[in-house]
Every structure is written in structure tokens, then in C-alpha cells.
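FYI, not all chains are in this one, though none of them got moved.
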Amino acid sequence: MAGVVFRSDMKVEMVRCAAQDADVVWSARVSTAGDRSLDDLGRDPKEATGLIRYLLLNRHGTPFEHNSFTFFVNAPIFVFREFQRHRTLSFNEWSGRYAQLDPEFYMPAPDRPLVQVGKTGHYEFVPGSDEQYETVRDATEVSCRVAYEQYERMLSAGVAREVARGVLPVATYSSMFVTMNARSIMHFLSLRTKDLDSKFPSYPQYEIELVARQIEAFFAEAMPITHAAFEEGGRVAP
Amino acid sequence: MAGVVFRSDMKVEMVRCAAQDADVVWSARVSTAGDRSLDDLGRDPKEATGLIRYLLLNRHGTPFEHNSFTFFVNAPIFVFREFQRHRTLSFNEWSGRYAQLDPEFYMPAPDRPLVQVGKTGHYEFVPGSDEQYETVRDATEVSCRVAYEQYERMLSAGVAREVARGVLPVATYSSMFVTMNARSIMHFLSLRTKDLDSKFPSYPQYEIELVARQIEAFFAEAMPITHAAFEEGGRVAP
């Protein structure tokens, strides 16, 4: 059991990016230009900033779908539970039926607010006391260690992985590939990041926001004009 | 901690059923009869058994979508993790962010096969020895009790529910409503039940099959002609 690892980070790697602002331009231009929109394929999207902004602010969503990002994500199961509720995305995840899961567990970092104040739907979080952090650390360690110990005990006894995994906590790290397009990314970001200046503020759990912010950085780098328009429009997906 | 409950059952209740075989008939008839298909609304579907079979066996799927079933499901998180990968369904689930989860955990029953033999993708399961059952029982009890104890310890210390829940195992029971139509039910059944006579046999986990078989019973009762055709066609969703 020396191998048990407690971590607080979320890993997001961009496996493939087939996306650029120019994609929005030609796919939107087809509505007015028909097959002449093919001439826009190689065009500099900067000239079309106004068009991209117009489409986003007026919620014309389909031109933001002709592109594709694939990410590798390594995060706790409770984050994946929320992520996989997004039904327009493509997922493949590590399977506790087919493989023994690693002894890696999420441990809230010292800057993770621990205490919730306010009412349902408008929670705010504030830091915990030293005692509260200590309680979380100890409770998480104790519980995850026991869980993995009992998991391994069942595996050693020849019990199937899919049965033994029942005891593993939702703090256990898993890994997945997810494929999204710019429209579904913006929808995801609108729900999974907190920004009180948004037109429709969301109150996501801290940990999925850690993932979302990394996805947002990749998205903003690949499609800077689209991302700027998304921000300007109050972070509403088109 | 006297309140900790270990259970092996899956609860499925049908909350609403707006579905009958006749729906398949009028929705399919519109393709040939146009607005005269409205005359089929009150028709006895038994006269149209041949049409329903034809549609299913030839994979005309859309006529099976104009109906709706809503189920309440109470099952462990690891079952919900698989269930919620189905992206055409509608879900609302109990939230560990908004409520304290109950101390109810899944315990494999004595007739749950424990040992896996064969290769990936074609696993078979056989019963465990008495020792193996005893190991599973003890390991699950020990681990779930510690987890809930540490969960309550964090809650008592004022730690937010969404932080504390990290230690809860995927064997914890949760509850959800799910809305499906006959087409999505058949797709779900084709993947989440095991039937070696199927055209495309699936190897679902035992516990989700316990849920799927209950859903199948409700479906078969509401749409007996459709269900019989599904069986006859080798359990392939149209």
C-alpha cells in the first residue's frame, strides 16, 4: 500500500485540434454564398471578426460545429460523472471492469474552499479552518486507504474486478478521451466555469472548473476570435 | 452508524407510460398515407402486427420514437455511470452536492457470480467459493462503513457536502428519473442485457442487467407486439 497517491491536480492534454476561427467563416458563408463559400476556405479569419461576433451574439450555433478537439483528461470519478452528463460529446474511459484501477485519489488542496454558505443554487464557498483542512486530509486518507486495501484484498482472492471496484470512492482518478466541437465546448464552459459577469452565472463544482479552465485555454488558443466573442457575449453558448 | 444498510436489489418504478403499439402504426403510416394516417390513431394495433415486425426487422427506427416512458431508478452509482453514457436519454439524479447521501450500499447477493473467466470482451462469470463470498461481504462492509463514517465526520466538521462525498464508494445507492422512448429502450436493452441468441451478443455487468430486465418487463407490457418483434429480430434496436 506504499503506492497510494493523493493528488489535487487535473490533467488535460489536447490530443488533436482540427479547429480554427476560419472554419466558422466558411461554414457560415455557405448560407449566403453557396458553393462560392469554398473560396473562403483559406481566408484570413481576422477579416471576418465581425461575422464571428455577429453569429455568436445572435446565437447562430451551427457554424461553430465544423471543427473538432480531442482531449485526454485525468480526473476523479466525481468530475467524470458531471462531465459525462453532456450528451453531445464523445467519450471513452478507463474501465474498472477491464483493468485494475490505480491507487490514485483526489485530495482537496489547501486553496480549495471547504465551507459552503448561502442557499441552494446560489452557494458560495469560503476557505475552511486549519482544523477543517486537517479533518478532510485525514478522513480522505483513512477512507481511501481502507478502500484500496479492501479492493486489493478482493482482487487477490480472485474476485472479478467489476465486483471488487464497488468499494472504490468517487475520488478515485480515472482517465478518458473526450471529443468536442467549439459549440459544445462553449456550452460546457457556460455551465462548468463560474463567472459572475456571465449573462447566466453558473455555480459549478470547483474540481470540474479546474478541468474546464484548461479546456478553455486550449480553445482560446486555437480559436482566439471565437473565444473573445464568447467572452464579450457574456459566456453564452450560441 | 447503526443506520448503514447493505442491499442487493435494484428498484425500478414506472412513473409514466405514454406508449402503446398503436403509436408505431400511425407514425409509420404517415409515410404512405399523409394526413390520412390520423385515421389510424384509434386503431387496434393487432391488425398491424406485420407492419411493426417489418419496421423492426428492417431497422426503420423513427416510428418507435413517438412515445415516452419515465422510470424512477434506485441503484448504485457504478450502475448509473454506465446508464448515463446513453446520450439520447433524459436524466435527473440525486445530487451529492445538494443533499447528504444515505448510508445505503450495494452488496453482491449470494447468487451474483463473482469470478470472471475468459478473455476481454467475452468474459464469462461463474459463482465464487464460500470464502470468496465471505471476502466480498467483509471487504464491502468494512470499506463502506469506514467511508460513511469519514463522510459524516467531515459533514459534522462543517465541510461542504460536495467535498465530503469524495470518499463515498461507487457502491453507494443513488436515485434518478430517466425518460426514454421505445427505440432508445431497445438500444439500451441490446447493450445492457445478455442473451447469447442475440444477433450481437453483449456482455453487460450483472447489476445493470438487473435494472434493464425490469425496464424490459415494463416495456413488454406496454408494447407487447413491439417487444415480441424485438425478440424475434435477435434483440437488435431498429
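Details
Order of writing sets the labels: A and B. Residues in every chain begin at 1.
We take it that contacts are C-beta pairs under 8 Å (C-beta built on N, C-alpha and C of every residue); 3 or more make two chains touch, one makes a residue touch a chain.
Computed from a predicted structure; not experimentally measured.
Within the whole complex of this structure, the shared sequence is present as 4 copies, and 2 of these are drawn in position.
Just so we're on the same page, only the chains that are shown with their structure count from here on.
By the touch criterion given at the top, residues 76-78, 80-81, 84-85, 87-88, 91, 96-98, 105-106, 108, 112-116, 120, 125, 128, 131-132, 135-136, 139-140, 142-144, 146-147, 150-151, 153-154, 157-171, 205-206 of chain A touch chain B in their complex.
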